[in-house]
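Every protein chain of the complex appears in place save one, which is left out.
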Amino acid sequence: MRGIHDLGGMYGFGPVVRETDEPVFHELWQETAFAVLMAAGTVLPDFNADQYRHSVERMAPSHYLSVHYYERMLTGITTLMVEQGALDLADLEARAGGAFPLALPVAAVPMADLAPQPVARFHVGQQVRVRQYSPMGHTRAPGFCRGKTGTVLRVTPKFSFPDAAAHGGDRRDEHTYHVEFTARELWGSDNGDRDSVVVDLWDSYLEGAGA
Amino acid sequence: MRGIHDLGGMYGFGPVVRETDEPVFHELWQETAFAVLMAAGTVLPDFNADQYRHSVERMAPSHYLSVHYYERMLTGITTLMVEQGALDLADLEARAGGAFPLALPVAAVPMADLAPQPVARFHVGQQVRVRQYSPMGHTRAPGFCRGKTGTVLRVTPKFSFPDAAAHGGDRRDEHTYHVEFTARELWGSDNGDRDSVVVDLWDSYLEGAGA
Amino acid sequence: MSRQDPAPIAARAAAVKSALLDKGLLNTETVDHIVHLGADEWKPENGARVVARAWTDPDFRARLLDDGTAACAELGYEGPQGEYIVAIEDTPDRHNVIVCTQCSCTAWPVIGLPTDWYKSPEYRARVVREPRPVLRELGLELPTDVAIRVWETSAETRYMVIPLRPAGTESWTEEQLSRLVTREALIGTALALPACG
Partner (left out) sequence: MSRQDPAPIAARAAAVKSALLDKGLLNTETVDHIVHLGADEWKPENGARVVARAWTDPDFRARLLDDGTAACAELGYEGPQGEYIVAIEDTPDRHNVIVCTQCSCTAWPVIGLPTDWYKSPEYRARVVREPRPVLRELGLELPTDVAIRVWETSAETRYMVIPLRPAGTESWTEEQLSRLVTREALIGTALALPACG
């Protein structure tokens, strides 16, 4: 099942609104949030992007959904800095003059049991299915493609496996695949076969799908 | 895919907090919201519960998730009353002295194409699978059981089919089934076979699953 | 749609009420009557009486398990959200617990309007996925050899749980027994209270 961040395909959202001549940062605090994130590698000895992404994903869902991107960024990176002892929450709240809501704790068992796959098991043109796994921690296969079958378009070099990197599991690198799923496969038979979504998926997330 | 209301199995939520000696209504406006909903049948000529449930589900996701149950109730029923001409939004905003956020419009094509099933197709003990359908309107098969296989525990009398009732489709009644899914089936192989979830599902949502 | 800030929810509710009153689409007697039903008539004490009767009257228990709606109506408990009641019975091996993940449907006539924890996104999201930790947070630690069945109120069935009858209550009256059955016991997030509590 999915966390609140896993928004792909969720329906009920209104129109996409585009601001004309939008600046990169709208307010000074957004610059600060970005700078703190970019400096995290020097503040936290074992910082990595997956751990950070998950700290954002751990925000209370109503908080996550109701605030700006850069508030999520500040909340996520500050949570890690507090959890790892670089910053003190009481000190931050005294400085801010009010509460500083952080993300919630990591789940007790965050990682699914996915066997490491050091060698690429799939090739371009092959049919693959995304496993129906349901971890309560960080993972990167969007809910909308779990259990669905698609076709490999490209095999990439190996990259750090995010579920392990986020949760202190054994470091491992695996190939990812650009896997194309038809709209019909993802959203049901009243959709076409010509439109499609390509998802970039680690080897562990996949299994062969006959054909 | 799922709307924001379809919360079952979403992870990342904090503890369940129970208030001791909780009153039925905490504030007067909550009583009002409940009374307006209960009176809706006399205000709206074609009122039904599915239409109402969907008007709540149509709230902007960040609004839905950040407010109290009775604010969702008031927003949902007021949306229907405005859409159907019983109330006027400008008048309400003048009376309230501020904006009155309503739910978003119904999707262009809200219903999946599920064939009516006037006769019970399944029996107690049978294995059934929930269809992998993805409508953008009201439906009642939770996302967490779509595509999953379970066992029928009970066949109920026929009830109004909610997808049609919510969206003005042809009226139809169908049996529902109490279908039991193991935790392993729903949440993956690191869960047991003894704990289970029983979901009450209309005939149209199901297909036979061999065995 | 207005760009101004939302009016406070109390002001929005009052606006709807006053508009409906002004148009003659609602009257205060109706409001009072509805609130009375919700606050005073539909309540877990009703379901507790149903359970106590089932514990003490085997014929009633059989009727309740066969047709919950009719059995509850025998005791006068019927009405909205009570049109199709199914009673589910705990056993020493299996515990039952109820949720409505998509809204908050509940058997009003026998359980009452649902309380905030039952309606919370936390309960709705989590109890189907991790029932044991959720029950533990609510004060119920189940032995690991007791299976849990979570009942999701996704259609028109309204469930009520018949919890296990506590030990040491063999000689108790129906009235005494009914005081052991809380709202939480009817939902399955608690057991019936112990005899010596």
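We just call them A, B and C in the order they show up, numbering each chain from 1.
One rule holds for everything that comes next: a residue touches a chain if its C-beta (ideal position, glycine included) is under 8 Å from a C-beta of that chain, and two chains touch if they have at least 3 such contacts.
Model, not experiment: these values are computed from the prediction.
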| item | value |
| --- | --- |
| From B:G8, B:P61 or B:G76, residue that would touch the chain that is not displayed | B:P61 |
| Which of A:A33, A:V152, A:A166 or A:L206 contacts the chain that the document leaves out | A:A33 |
| Where the unshown chain meets chain A, residue by residue | 5-11, 13-19, 22-36, 38-39, 42-43, 53, 56-57, 65, 67-69, 71, 74, 78, 81, 86-89, 91-93, 95-102, 140-142, 144, 154, 156-157, 159, 162, 176, 178, 180, 186-187, 194-202 |
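Just so it is clear, only the chains that are shown with their structure count from here on.
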| item | value |
| --- | --- |
| Separation of mean Cα positions, chain C and chain A [Å, integer] | 38 |
| Inter-centroid spacing, chain C versus chain B (mean Cα positions, whole Å) | 18 |
| Touching two or more other chains - residue numbers and ranges from chain C | 121, 129 |
| Chain B residues counted as touching two or more neighbouring chains | 8-11, 13-14, 57, 65, 144, 186-187 |
